[in-house]
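For this depiction, one protein chain was excluded, whereas all remaining protein chains were kept in their positions.
Coming up: chain A.
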Amino acid sequence: MPQNWTPAQTRSLLKGLAFISPWLVGFAGFVLYPIAASAYYSLTRYDVLRPARFIGLENYIELFGKDEIFRSVLGNTVYLVVLGVPAGLIVAFLLASLLNREMKLRPLFRTIFFLPVLVPAVASAEVWRWVYNTNYGVINSFIKSWGLAVIPFISSMELAKPSLILIHVWAQGTAIVIFLAALQDVPSSLMDAAEVDGANALQRFWHVTIPICTPAILFVMLTGMIGMFQYFTLGWLLTQGGPNNSTEFFSLYLYRNAFQFFKMGYASAQAWILFIIILAFTLLIFRSSARWVYYAGESD
């Protein structure tokens, strides 16, 4: 502690630390320690029954060099993030913009668009398994009655990932609420000024509404990206990684390695790769945000 501190400063420091002490303990025990331990395990072979054995970078070499499944896992996960996050974001933003207009029954519509996010993932998985059913699911049942070929949503390699993204797009309630709040902050004076200047509705949306909402878009994009890289429950329940590994995502493969094959070291190495990928994407988005995020408080 620096010498020139006053006793009052020391007292306030102790007070502050006392209040955040639950977090300090939690951070040390449930964040810092696990991260360090996982870094160490990633350099070992560890099946829980026998003690961990140090093997250097072998797990990483195997993952990138030999593991064919891991390669498709990487591809599947990036597919899910790169298509799923923007798809969800765009749909949420459009729905929020529609809800932001003057209309009758607005609370009803808002509730309908918000409801899917409240449905627990396990129930949601069962509902969509039934919606996507090839024989009597609601979509294919209609298609059959029109004499067309059924759509093998989650049972075909090509459609399994898009079908899971569709479920994600359906459950955008949180993003919709965030966007609605941001849209209500768009100053009407600005919209009126743009209208006087001859901007049509589409131009106003593109040049006024969207720029004002970019901080909210950044927030939804970041949290969505971090969440999507960890996509687990729906994939685990609906497709179990299949057909033919087409929906084997990062967290599924990692869970399998850790808790079904008991390759704790191998799974830890995967966890670290995931961590680094998420960090890289976060930095990328933050870096680019200087160019497209508009903060009303800034003066330029």
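In this text, a residue touches a chain if its C-beta (ideal position, glycine included) is under 8 Å from a C-beta of that chain, and two chains touch if they have at least 3 such contacts; residues count from 1.
Operating definition for what follows: contacts and distances are computed from a predicted model.
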**OP:** Choose one: "Carbohydrate ABC transporter permease", "Putative FtsX-related transmembrane transport protein", "Response regulatory domain-containing protein" or "DNA-binding protein". The correct choice is the protein name in UniProt for the chain not shown.
**Re:** "Carbohydrate ABC transporter permease"
Subject >> Option touching the unshown chain, where A:Leu95, A:Leu164, A:Ala194 or A:Val208 are the choices >> reply: A:Leu95
Original post:
Which residue among A:Pro116, A:Pro162 or A:Pro243 touches the omitted chain?
Top reply: A:Pro116
Subject >> Those residues of chain A which, in the complete complex, touch the missing chain >> reply: 5, 9, 12-13, 15-23, 25-27, 29-31, 33-35, 37-38, 41, 48, 95, 98, 101, 103-104, 108-109, 111-113, 115-116, 118-123, 126-128, 130-131, 135-136, 138, 141-142, 144-145, 170, 174, 177-182, 185, 215-216, 218-220, 226, 229-230, 232-233, 236-237, 250-251, 254-255, 258-259, 264, 267-268, 270-272, 274-275, 278-279, 282
